[in-house]
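What follows is a single structure, written as structure tokens, with notes after it.
Apart from one protein chain that is not included, each protein chain of the complex appears where it belongs.
The block that comes next holds chain A.
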Amino acid sequence: MANIALFLQQTYQEPASDPTAGYVPSSGQSIWQHMGVALHDSMYRMLSFFSRLLPSLLALILAIAILTAIGALLAFVLKRILVALKFDERLAKNRSADITSSIQDWAPSHSPTVLVVRTAFWLCVVLGFVVGISAFDASYSSASRMSSFLLPYLTHSVGAIILLLVGNIVARFLARSVLIGAVNAKLAYARFLSLGVKWMVLVLTAAMVLDHLGVGGNIVELAFGILFGGIVLTLSLAVGLGSKEIVTRSLERSGDKLPPRPMDIPVKPSEQLRHF
């Protein structure tokens, strides 16, 4: 870093504040000289940008590396302590507690100890990112165009990735819930309904991610509105048309136009199935 600074000092001089200072009219050489100055100026700015960028990049990498190492150490110590305390067994003994069952539901490999250890480790890694990005941010002046353009993407991209992951998990969970519920309700279009819900959540997630990143602006909002509305309308039409007969029968029956269907006639208690 010091070499670059020295190189810059020796090789280039700070350009004059007046851009026309070196301009000599009616001289063939002065144009080349002017172009050279401009090129030197660009090179100077580029190299000085790198000279400012490199320390902050180094700070970012160092922050991540140090906090990852701290996280790994903390995870190791935590694991030792929790294993020594028989944390899993203690939780299993008190398995009736709400908090325990929810911890176990999220725990990988059915071990709350692993969950705690991994959470501690990843928290440290995320903290490293936050500290590193702060250092990165501090190296720019607030007026820097690059700072105001690049940094929001860098910081927002972390949130966008989390949104994307959560959205995918929620979409999968809801799709399965709807599928199983619809199948148990004997709906023939269960899969279609489940897919519809899944895509609705995915579209919503995609719109949220783009909005979070500040990409697209009004286009995303508009496109999301059209797409989401389209999916809801399609589902409504599909379900509505699919159950057209049921609705018609229901309306007609409410007007006493039709006798009750055989399936509506109450079943004698002796003919009922009692599952319990």
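Keep in mind that, in the parts below, a residue touches a chain if its C-beta (ideal position, glycine included) is under 8 Å from a C-beta of that chain, and two chains touch if they have at least 3 such contacts; residues count from 1.
We adopt the following convention: contacts and distances are computed from a predicted model.
Name of the non-displayed chain as stated in its UniProt record, restricted to "Cytochrome oxidase maturation protein, cbb3-type", "Glucosylglycerate synthase", "Iron complex transport system permease protein" or "His Kinase A (Phospho-acceptor) domain-containing protein": "Glucosylglycerate synthase".
Of the listed positions A:Ile61, A:Leu85 or A:Ile180, the one in contact with the omitted chain in the full complex is A:Ile180. Checked against the full complex, the one of A:His156, A:Arg191 or A:His212 touching the unshown chain is A:Arg191. Although one chain is not displayed, chain A still touches it through residues 92, 94-98, 104-105, 110, 173, 176-177, 179-184, 186-188, 190-191, 194, 271-276.
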